[in-house]
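Here the complex is missing one protein chain, while the rest keep their positions.
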Amino acid sequence: MARIAVDRVSMAFETDNEHRFVLKDLSLDIADGEFLTIVGLSGCGKTTLLNLIAGLLTPTSGAITVDGKPVTGPGPARAVVFQDASLLPWRSVLRNVELGVEMQKRYGKEEIRERALAHLETVGLPDFANAYPHQLSGGMRQRVNLARALIAEPDVLLMDEPFAALDAHTRESMGYELQRIWAESRKTVIFITHSADEAVTLSDRIVVMGRPPNGIIANLDVGLPRPRSMEVRGLPRFAELSLEIRELLSKAGARS
Amino acid sequence: MNRRWIPRLLGLVIPFLAWEVASRTGLMHPVFLPPFSTVLWQVVTLPGEVWPDFLSTGFEIVVSLLLTGFSGVVIGVVLAQSEKLDALLGALMWFFYAAPLVVFTTFFIVTLGVGPGVPICLGIMSGIVFVIASTRDGVREVGKDLVNVGRVFGANPLELALRIVVPAAVPMIMAGLRIGVGRVLVGVIVGEFFASGGGLGYLIVRYGNELDMARVYAAVAWIVFTSILLNTGFARIERSFVTWRPV
Partner (left out) sequence: MSNKGSRRVGRLLLGAGGLVGFLALWQLLVSVGLVDRGLIGSPIGAYQEGGRLFDEGKIWADIAVTFRTLGIGLALSLLVGAPLSVILGRWRAGWNAVELPLLMLNATPTVALVIPIIMIIGIGPNSKVALAFIGAVIPVLVSGRAGAAAVPDAYLRAARVYGASRLDIFLKVVLPHSLLAVLSGTRLGVGRALTAVLVGEMYATQRGLGLWISRGQNGMNADLLAFITLFVAAAGACLIGAVNLLDRSFAGWRTP
C-alpha cells in the first residue's frame, strides 16, 4: 500500500489580487519505507509540496492521504527537518530535542529526557546536551534539528534541504549518517536537495520537478545496492543518473 | 577619567551646598525649604518611621507591574493574531495612552474607594499600553519557521503561545516593560497622592499638610531612588534576556 498519496493536488498563492499556480494537478505515490528525493530548480514548488504533505499548507484543490487518511493539518507523525535548523534559541540542545516529543503527552518527563539523550547519541552530539544553539556550528545545529524530528517517532520524515548550509565534507558524512539512521528505522523519507549527487547517493527514487506549474517531469529509480558508501560514486550507474538529472534540470531551466 | 569626575562632583555638590546656604541664611524660608542636611537626615530615618508606607508602595508597584506584564502580554498576543482586531482597538488604546492619566483618578476613587486599588489600577493603566504594543510587534516578528516547528510537533494554540511565540517575543516584551515601568511608578504615585490611604505619594500629601517639608523632600527622594532602581533594574534584566538573541 502506498504510504503517501498525493492526488491531483493544485496549489495557488494570492499575489497582488491574482491567483498564481505553483502546482497544478500533481500526483505522486510514495511507498512505505521509501526514500524519495525531490530535485528541481529554485522556485519550482518543492517546499510548497513538502509543506502540503506536512499539513502546514492546505491545497487549493486535490487531496493528500497518508495510509488512506486525509491530511488535515500538521502533526508529529510527519516530522519536518527544517531547512534552517529553526532551533529555539532560548532552549538548550537537550531541551530543543525534547520539544519534538514533549507536546504529544506520550511519555513522562524522565522518559523524555532519556530518549532525548539517546537521540543526541544517535546524531553524535552526546557532549553538547547543555550547550545553546548559538554555541554550535551549522552542522551540529542540523544534527539537533534531525534529532528533534527523530524523537517524535514519526512515520514520515520530511526533509527540506537539510544539509544545504553545510560544507561539502560535513554534508557528505551527514548523508551517510542519515542513511544509517534510515536503514535502522525504515521510515518513509521525502528529501529535497539541489545536489544531483546527494540525491543519487541517498535515494531509492528521484523525482525531478520542472518549471511551475509543470510539476513532475521525470521519475527515476536509482537501483544502486545498499548500504552505500563513498565507493558508490565510482559506479557507472551513479554517473549516468547524476548526469541525467543535471541534463533534465538544465533543459527545464532553458525552456523558458 | 579624573577630568570627568571633577565637574560631576561639582555638579552634585554645588546645588546641594547652595540649598543648604539659602536655607540657613534665610534667603529661602526654612519652613518651605529646610536645610539640605536636615532633609538628608530625614531621608535616612524615614524608612524606620513609616515602614508600612514603604511596604504599601512596594506592594502596589509589584502588583501593578505583575498585572501590567501579564495582561499586557496576553492582550498583545491576542492583538497580534488579527490586523482587524488591532485596528479596532488601536484608536481606543491610543486614546488611553495619550490622555493624561490623572483625569481617571477621580473615576477610580469613586468606583473603587480609597485604598491600594486606585494606585494599582492607575499604574496598570499608564504602563500597559507599552507592554501591549511591544508584545504585539514582537509576536508579529516571530519567524514563521519557529511557529511551524511548534505546529509540526503537535502544539495546540495555547502551547504554541506559551512555548514558542511568547518566549521568542521576550526581548521585545522586556523592552516594553522597561519603558512601561517608569509610567507604572508615576501611576502608582498619582494614585497614592489622591486616594490618600498610604504609601510614599500619600506621605507627601500628609507631610505637606502638616508643613513638615523636610519629610516631604525625604519622601520625594525615596520616590526618585525607587524610580532609578526600577529603571536600571529593568534595563539590566532586559540585557540578560537578550544574550540568547543572536542565532
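As written, the chains take the letters A and B, and residue 1 is the first residue of each chain.
Please note the rule applied: a residue touches a chain if its C-beta (ideal position, glycine included) is under 8 Å from a C-beta of that chain, and two chains touch if they have at least 3 such contacts.
Only a predicted model underlies this, so the values are computations on that prediction, with no experimental measurement involved.
**Q** Sort by label and list the shown chains the missing chain touches.
**A** B
**Q** Just one of B:Val43, B:Ala80 or B:Leu101 touches the chain that is missing; which is it?
**A** Result: among the candidates, B:Leu101 touches the missing chain.
**Q** Where the complex has a chain not shown, which of B:Leu40, B:Val74, B:Leu89 or B:Leu162 is the residue touching it?
**A** Answer from the full complex: B:Leu89 touches the omitted chain.
**Q** Pick from B:Pro7, B:Gly26 or B:Gly48: which residue touches the chain that isn't shown?
**A** B:Pro7
**Q** Suppose we count only contacts with the excluded chain; which residues of chain B make the list?
**A** That gives, for chain B, the contact residues 3-4, 7-8, 10-12, 15, 28, 32-33, 84, 87-92, 94-96, 98-107, 109-111, 182, 185-186, 189-190, 193-194, 201, 204-205, 208, 211, 213, 216-217, 219-220, 223-224, 227-228, 231.
We adopt the following convention: only the chains that are shown with their structure count from here on.
**Q** Using mean C-alpha positions as chain centres, tell me how far chain A is from chain B in Å, no decimals.
**A** Chain centres of chain A and chain B, defined by C-alpha means, are spaced 49 Å apart.
**Q** Mind pulling up the chain B residues that touch chain A in the complex?
**A** 143, 145-146, 148-149, 151-156, 159, 163-164, 167-168, 170, 244-247
**Q** Going by the contact rule set out above, which residues of chain A touch chain B in the complex?
**A** 54, 56, 73-76, 78-80, 82, 84, 86-90, 99-101, 103-104, 132-134, 148, 152
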